[in-house]
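Missing here: one protein chain of the complex. Every other protein chain is in place.
For chain A:
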Amino acid sequence: MESSGGTPSCELTDKAKKYDRQLRLWGDHGQVALESGHVCLINASASGTETLKSLVLPGLGSVTIIDDTKVTPQDVGNNFFVESESVGSARGEVTLRLLLELNPEVRGTFVEQPLTEILDNQPDFFTPFSCVVATCLPECTLLTLSKVLWEAKIPLVVVRTYGMIGYLRVQMEEHTVVESHPDNEMPDLRLDRPFPALQKYIDGLDLDSMDHREHSHVPYVVILYKVRQRWIQEHGAAPASYKERKAFAEMVREGMRQKESGSGDTFEENFEEGIKAVNTALLPTTIPSGVQSILNEASSITPSPTTKPFWIMARALHEFITSEGRGALPVRGTIPDMTADSEKYIKVQNLYREQAAQDADWVLRRVQEHSQQLGPRKVISSLESSVKTFCKNAHALRVIKGKSIAEEYKGSINLSEIGSHLENPDSELVWYVMLRAVDQFQSEFRAYPGYFQDQVETDIVRLKVCVNKLLADWGCGPIIKDDFIHEMCRYGAAEVHSVAAYMGGCAAQEVIKVVTGQYVPVNHTHIYSAITATSATFSL
């Protein structure tokens, strides 16, 4: 999609231009993954169409809408993807048409059938989907859907708008992320274990013999390396405590030369940068605990033809670490910018790059060994670049292990999590309890509390019974204030557009994370309160 060097811009396709702003977030390869994605939406209510909107616009491959209802005036009031003229028509058909208008490259179909029928008669219906999004489902149907998709290992995203409350639930048994794009990254400078090529280069530099210009343009990693060497000679070990690091910074400052007068700057910028970097650059090179867990799990797996490439690569990574890597991850290969002359900076940068390439090569060989041992199997596409990316992101690998909704509702729920959050009067978990309670109410009375204007008062009483029963099941007392029960009845299951739009945006991004494998999904229940404009994530 991106034109390679030298070709004029007119060769940038229209698609590349259209998607430019989002390609800067997930790259061309992320876009390819998105365009191979096939998402099924169950129920094209406001929450559903708002979710699909933010998937169609960035170019999701295809969508299927399952909806057996007809457009009502209520839909016209809260759903942008119906027209007033379409009252009475199949909602799935109308919403599909108006959604696909947003992006002619997206394909779509609609199925006007009750979900229960599909679940009963066509259990394999969902096999072709990369992800299923569901909304407005009664509890029993949701639980059946949850089981079917959990067995089939198809990710399910449940999105729900209830008055001023939003709910999002991501159900996936296991989800691995290579490109998690962490917000704050520590640089990987390896000062505590410089690789031979780096050592050789820096040892060959003599700061004292440099003229002023050269001295003030030495990359700070060189300066810190040299000072660290001196420190160890004097103290026997690397600086560890806060006090020692402070003294170390002073030692760096001592190496700074005073500027000749009249030459502009009064300090050497590269030394100042080095001093600022002392705290992060001197940290020992370690494997983050999350990554170590992944490696431990990988080492215990017996690779088979069905093992995901992620685990094959993780296993190879583990083996690398215990041998060539001498206990450390592959060198990342990128370094922060440093005030320096071009020649030295690029030389240093290339040293890190070359070491990273060498390390990645070791990992690649091991991956290839494993692949061969497994016999004929589906070739991991673009193996070399996948391994390279894997190694570059080794410090930020993430694995999400989920729980099925059926297990959460009917099996074992995390009682301590519930208990501890409910003790906090401001916790959003209270809305989770309320949503579970209104579902119980609906199973019993075939309508949501407060749905009918004339039932609001009586429903408050009935809902309270549902709430307290739920709490009792979980071993909690009747600790939820009446205010919340009253508020839920006030809502009467209203799907308020602005809240549906908020939740749709959130849900869409979760689907994109699932389909592209980049960025980290919610694990696993997220509640948004438009009342307080706050949110929280729970793992129940």
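By our rule, a residue touches a chain if its C-beta (ideal position, glycine included) is under 8 Å from a C-beta of that chain, and two chains touch if they have at least 3 such contacts; residues count from 1.
FYI, contacts and distances are computed from a predicted model.
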item	value
Per UniProt, the name of the complex member that is left out, chosen from "NEDD8-activating enzyme E1 catalytic subunit", "Oncostatin-M-specific receptor subunit beta", "Gamma-secretase subunit APH-1" or "Large ribosomal subunit protein mL46"	"NEDD8-activating enzyme E1 catalytic subunit"
Contact partner of the left-out chain, one of A:Thr144, A:Thr176 or A:Asn523	A:Asn523
Sole residue of A:Ser54, A:Ser146, A:Gln355 or A:Ser371 that reaches the chain not shown, by the stated touch rule	A:Ser54
Chain A residues touching the omitted chain (full complex)	2-3, 5-6, 8-10, 12, 14, 17-25, 46, 50, 53-54, 57-59, 72-74, 76-80, 83-84, 87, 101-104, 163-164, 168, 180-183, 217, 337-343, 345-346, 349-350, 450, 453-454, 456-457, 483, 486-487, 490-492, 494-499, 501-502, 504-506, 508-509, 512, 519-523, 526, 528, 530-535, 537
